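Just dropping this structure here.
The complex is shown incomplete by one protein chain, all other protein chains being positioned as in the whole.
Note that the chains are named A and B in the order they appear, and that numbering of residues resets to 1 at the start of each chain.
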Amino acid sequence: MVVTRREFAAVFAAGVAAPALMRSARAEGATLKIGMCVPMTGPAAEPGRYAMNGAKLALEAVNKAGGVLGKPVELVAEDDQTTNPGVVLAFSKLAAQSDIVAFLGSIRSTQVHAMAPDVLKLGKPVMIGGTDPALTHQGNPWLFRFRPNDSYSGRVIAEYGVKTLGKKKWAIVHSTDAFGTAGGKALAEALGKLEAPPVLDQGYSNQSPDFTPVVLAVKQSGADVLGTYFTFENDLAIFARQLRQLGVTIPWVGSPSTVAVSSLKLAGPALYGTYAVSDFAEDSSESAKQFATAYRNAYKLSPDIQSSWTFDAVSVLCAAIARAGTTEPGKIREAILATRKFGGAEGEYNFDQNGDGLHGYNIVRNEKGSIVFDKHIEFSD
Amino acid sequence: MSAPGDQLSLARTGARSGASPFLHLGFWVASLVAVVAVATLPFDSYAINVLMQASTFAVAVFGLCVVLGLCGQINLAQAAFFGFGAYAVALGTTGYHLDFWLCLGIGALFALAAGALLGMSTLRLGGHYLAMVTISFQQIVTLVMINAIGLTRGPDGIGNIGRPAGLQSSQSYLAFCVAALAVVGYLVWHLPDTRLGRAMRAVRDNELAAGVAGINVYRTKVIAFAMSALLGSLGGSLFAGGFTYVSPDQFSFAESIVFLTMALLGGAASPIGAVIGTSLLILIPEWLRFLKSLPGLYLAIYGLFVILIVRFMPDGIWGFVQMLAGGARRKAPAPLAVPPLRLEPAQAGGNYVLQVKGLRKYFGGLKAVDDVDINVRRGGVHALIGPNGSGKTTMLNVLSGLYKATGGQVLLDGVDITALSAHARTSAGLGRTFQNIRLFRSMTALENVVIGAARPGNVTIEGGASELMARALAALDFVGLGGRAHESVTRFSYGHQRLIEIARALAGNPTLLLLDEPAAGLNSSEKRDLHDLLKRIAAQGLTILIIDHDMTLVREAAQHITALNFGRRIADGDSVSVLQQPDVVAAYLGSA
Partner (left out) sequence: MDLALQLLFTGIGIGAVYAMVALGFVLIFRATNVVNFAQGEFSMVAAYLMVVFAVDLGWPYWLSFLIALAGMALFGVVFNLGVYYPLRHRSFLPVIIATIGASILLSNSVLAIYGPQPQVLEGWFETPGIQLGPVYLDSQYLLIIAVAVVLVIFQYWFFEHTLLGKKLQATSQDKEMASLLGISVSTMIMITFVYSAVLGGIAGILVAPVLFVSIQMGSTIALKAFAATIIGGFGDVAGAIIGGLALGIIETFGAAYISVPYKDGFAFLVLVVFLVFWPQGIFGERVAEKA
């Protein structure tokens, strides 16, 4: 079939105009609205779905218990396309709706940085999952963090490896992206303070097909323990396999991706016996167990950090609004900061003045494919 | 490798040079209204952000309009240049507390230099190789942005970027961006009508012919790249000030592809197309949010659209619109009456306009031209004949500088041109036409001939656009096509296209005119017209060297003939005797 240019133009024009015509007016209801910037397209689309799952699960629980301030709570989500301009656009679109009282932001720190100026301007609370420590230390009073930041992960890895495993010659392997670099730096600093400065600090670029040079560097350094910050599960799995193939068996304490479901599937036996810090660990507390059960029932999937933080964010936020008794931003803020001993899926929330709710990590261990909770390390400073 | 211009933008035809002052005025009024509207109307932050992204991206896409749309060179590193501008402003205002404008300028200079450098790689490369160089450059820049933490603050990016004093509020800054867009858009809109713009278009349409018509192809390409980089950097600087946060992942190869798609979608050759393409590709994701439910679906459709657009709308949306509106175009202005063409060939050297001594051109073991001497006397027509494969066209290509001679010497009017490039020889006074016609297919007859007229070294012109136009028109009149000056060359018959080629060469006032098989494909009445034309040219004192197979034409038109066979000269002398020589006859007809 030959499509002439004119026919094509007509179809194209119709296709472009249709969505605008199809958009129906949003019904105004008596609900309490929470906005959410979440990736629906782009590389983080699937984790984005899990984030939505966690938020919705918490929302249902809140509404079943009667809602907040007498109204049911509604989630309004916008796609941030996993890009910086995308999250700015998504946030500003939501910000334009004046009946949204608070927001859920991104788990990616660069995206939070990108939207921070607009958040400051708007002056309403935003719950985030990004772990760059700088986010809560740059004077923005509207960011509230629902995962322990990277300064803690580094310290916990160091603490566990040096004090519990008794190893002092560290090799650090980290991705050169924002997450990996910040993590690697935090770990190196923490090790320095524990008088076990690293013997190797090796960065690598994401999406590498081969890690032989990195593995050989680890071997050559004579390290007796390995600390890692891997962003992508493919890279982690390839590295893990090659590590074992080339005969490296030293203990390994890694960032949360080390025990992600995907990593376990890809790497299989290569990751048996590894340790990881994980803000979410099913067996770490009663609240975590309850969350995991509820999540599995609702979605037939295993939960992970993508969904646990959004679950906690919605729960804490709704509780804070209820306690504040109003939707006025300043009062909500005070109520969140006053949250103490709140048991969430990620752990016990005790907010500090900067907006960080969690100050420690769980250590888990890969016991032949199942993730087992080892201990929780918390810092009170 | 075929010329990219052929198929990329044929929509640019018609009376370009006749754009009325009304149109210019309309543009500025519209721009002023837009700027004021943006600055004063109440926009919510969402709309401001969308417009900010669209306007800054559009400036970068204008850069692609220049290098790709106008000059036909592929540039897959536009995001890197965008990044240069963004980082210059980001680092400058946050780390060194420099003024925004100063940072913008530094970024622009840096990008200009980098773009020129990239352009210099075109000396040896084109097409896919050039694409690869630009991709490599882009990848290296991204890697440096991420890893050179000391310099660029690495993957964390840079926040709290400053804006120019007085433009602190988002709306005023946006108004400024829109104003910048209007100014740059105006310049890019009028670039095709300038000498540089015409040179770029010629390079895009037919590089070989452009060189031979006197355009310094290499320098034109370098300038195109530099301009593209400059605009990319400008867009990036504006972007950084607008969003006040930048990180390396925004300046990757994927973004370069986005810029490229924006340019192609709207129509690479026109700034209006660029704005359309940019706006659509920023707005469509916003409109199609309902498709976001299934991850990948939206982008899959996006990829499909790219294929469909390339297939059905090669000139982009704007090109398509122009094509639809083609019938409604206003009438071309009637050509003015101009004084008849004057040919004033130089007379510096002695009796001989062209002296070829011991010329050799070997292709590996094949001796295409083997130790040939030719002396072309001033005035009149000298013919070069020989059966197919005798080396005639190779000879002509060596003479015009398209091939480098393996040995020997070529003197034009006493000046040794053996080592000169094609366009340098044209400057020295050589003009030629091609066996397979090489006109600039996106241009009108007049525009084609104007390029010839703009030959550096043309003493009949002092300079100035109107003089060029007048000379070009005179040349077209001389070959009998003055009445159709404003038509696209694709509308002319084969024979007439050949005449336009001759007019293009004549317009430059050459010292020697090389004609490569001008009679090929002409019917007998067209051949008679050609003969007349040759006589009129010779009557003004211009020397002609002609290659042709048509013996009747050669016998009637040429006074002097040189015959080649198997790359060697087998006869040289006045027409009548040469054509009677037995070995010449044998070469053509075979021995009995």
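List of remarks:
The criterion applied here is as follows: contacts are C-beta pairs under 8 Å (C-beta built on N, C-alpha and C of every residue); 3 or more make two chains touch, one makes a residue touch a chain.
All values derive from a computational prediction rather than experimental measurement.
Across A:A45, A:I107 or A:V253, the single residue that touches the chain missing here is A:A45. Residue B:S136 is the one among B:T40, B:S136 or B:N160 that touches the chain not shown. From the options B:V222, B:L260, B:V372 or B:V584, the residue with contact to the chain not on display is B:L260.
Remark: the omitted chain is touched by one listed residue; of B:G303, B:G389, B:G414 or B:P456 this is B:G303. Touching residues on subunit A toward the chain that is not drawn are 43, 45-46, 176, 202-205, 207-210, 212-214, 216-217, 220, 233-234, 237-238, 241, 245-247, 262, 265-266, 268. Touch with the hidden chain on the side of subunit B covers residues 1-8, 72, 74, 121, 124-125, 127-129, 131-133, 135-137, 139-140, 143-144, 146-147, 208, 257, 260-261, 264, 294-300, 302-307, 310-311, 314, 393, 397, 402-403, 434-435.
Definition applied: only the chains that are shown with their structure count from here on.
For subunit B in complex with subunit A, the residues that touch the partner chain are 44-46, 48-50, 53, 143, 146-147, 149, 154-157, 159-160, 243-247, 249-250, 280, 284-290, 292-293, 295-296, 298-299, 308, 312-313, 320, 323-324. On subunit A, the positions that touch subunit B within their shared complex are 3, 5-6, 8-9, 16, 19-20, 22, 40-41, 45-46, 48-49, 78-79, 81, 83-85, 88-89, 92-93, 95-96, 109-110, 113-114, 116-118, 121-122, 132, 134, 138, 176-178, 181-182, 203, 205.
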